[in-house]
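Heads up, one of the protein chains got dropped from this complex, but the rest are sitting where they should.
So, subunit A:
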Amino acid sequence: MSFPLLTATAVVPALGAVATAAMPAAQRAAAKWVALGFSLVTLALAAVMLVRFDPGGARFQLTESHAWIKDFGVRYELGVDGIAVALIALTAVLIPFIILAGWHDADPLESARPNRRWRPTQGFFALILMVEAMVVISFEATDVFLFYIFFEAMLIPMYFLIGGFGDRAGGRSEEETATQRSYAAVKFLLYNLAGGLIMLAAVVGLYAVTADQLGTGTFSLQEIVQARAGGRLDMASGTERLLFLGFFFAFAVKAPLWPLHTWLPNAMGESTAPVAVLITAVVDKVGTFAMLRFCLQLFPEASKWATPAIMILALISIIYGALLAIGQRDIKRLIAYASISHFGFIILGIFAMTTQGQGGATLYMVNHGVSTAALMLVAGFLITRRGSRLIADYGGVQKVAPVLAGTFLIGGLATLSLPGLAPFISEFLVLVGTFSRYPAFGVIATVGIVLAALYVLILYQRTMTGPVKAEVRSMPDLRVRELVVVAPLIALLIFLGVYPKPLADIVNPAVDHTMSVVDKKDPKPDHPVTDAGWFSYSPKSEGASHDGASGGAK
């Protein structure tokens, strides 16, 4: 039996959580290092996974399969495809930065120490690692039930992170901050729990359907996909649509898609910046990832049926998120609405059902993770310095703290998808993929880019340029720890912006496979492109055939 790499990647952060939580109250500093250490070991394991993964190989690799709950037809089944590997890598890369960025966020205030066993610092980092473990295992699970369990269970540590460790810089009274924070945490939990419970009904329904038609109920993704392909499993279209809606609802809440998005601005606004990054860059990706992996593959017919409606919702998300971002007075809420707009793009790309669209959406998930992390973490550093989240409280920061302002600008430019930075490629791919099938949607979505330029540049202009405000005058520039957080993220943004091929190579075969399960072929281009360059997104390489992207990947 080979080394269970996938299990190890999930177990290490879980062990780290236990180890961190077990540190004595006085060992705050050591607990942080322990947490960081475990997150780095996880990163190393993820790197090994990246190396061992063969993009041209089997559909699911590094698989593990053990009996778990026989009565429910549940197996402990893990396996990764290119999409999962990319997202696990994203998670593993971001967590150490999140931990570093939040180094002092959970230091207990001297005034609020109810007893000597009160260990908020240990709890904060343990919870972050716990979330990482659960996110990783949900990316790896190929058993629907196993996925569901961690999809739901990760709400609990997230909930405590939001509710227990809020942003202290609200410019409000302690009591009001606490109220707002617990409101945000409860809203987060109730939205997601409601989504999850609706999905539970669909999961039960899926079991009933498979038990009815295959003899034994199963949750294995591959088994169900094969049974469908082999004609052994034939869902009535009404049943399939209901089940699809049950699954999609949960993922749309998580992603979040308009009109189920309202928990996100609260949650991101009230939590500390690193936790906000954890929410939007890591946890929410599980939602969009699950649409690709479960919604499309388990219910291909229903996915096609629902596509128009979902595309419209995604478009609304793009425009609505961007418009609201422009109107925000609070930096973190602005970034939250920007994220809603970006999730609209991701979902648009997924349901465009073209290779470029889905490949672009997957790249988008990774790139959005990195770019939002950069922007949000710098914003967090800024907010900690001034003690306010309101845009109006800033001005002229670039004269006082040029490095901070510069990194903030790069994060912002990445968010508005400036060419040369990573998100540009993915956004472009999503738009191309959408346009080739739904030209009108593609055109409307492009408005989102223009609006993105508005909200990012207005944000920058109001906070960083102009006359230096008095409260800002003594603001220190980025410290070494903060630079260590921001610099690699920016380097990654530039690297993936200039040379996305390694990532695209990993992702594209998996996207092709998803497309083939859904039984969708790319529409024939009106003007076949003759030179694909080294971007593998071009629909050219094998003439007008449908698997242009994989051609590029090989």
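Basically, a contact is a pair of C-beta atoms (placed from the backbone, for glycine too) under 8 Å apart; a residue touches a chain by one contact, two chains touch by 3 or more; residues count from 1.
One rule holds in what follows: contacts and distances are computed from a predicted model.
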{"item": "Name of the absent chain as recorded in UniProt (options \"ABC transporter ATP-binding protein\", \"Cbb3-type cytochrome c oxidase subunit\", \"Nitrous oxide reductase family maturation protein NosD\" or \"NADH-quinone oxidoreductase subunit N\")", "value": "\"NADH-quinone oxidoreductase subunit N\""}
{"item": "Which of A:L189, A:V225 or A:L459 contacts the chain that the document leaves out", "value": "A:L189"}
{"item": "Residue of A:A44, A:A58 or A:A208 touching the missing chain in the full complex", "value": "A:A208"}
{"item": "Candidates A:I149, A:L221, A:A452 or A:V518 - the one touching the absent chain", "value": "A:I149"}
{"item": "Interface residues of subunit A (partner: the chain not displayed)", "value": "67-72, 114-115, 117-119, 148-150, 152-153, 155-156, 159-160, 163-164, 175, 178, 181-182, 185-186, 189-190, 193-194, 197-198, 200-201, 204-205, 207-208, 211, 217"}
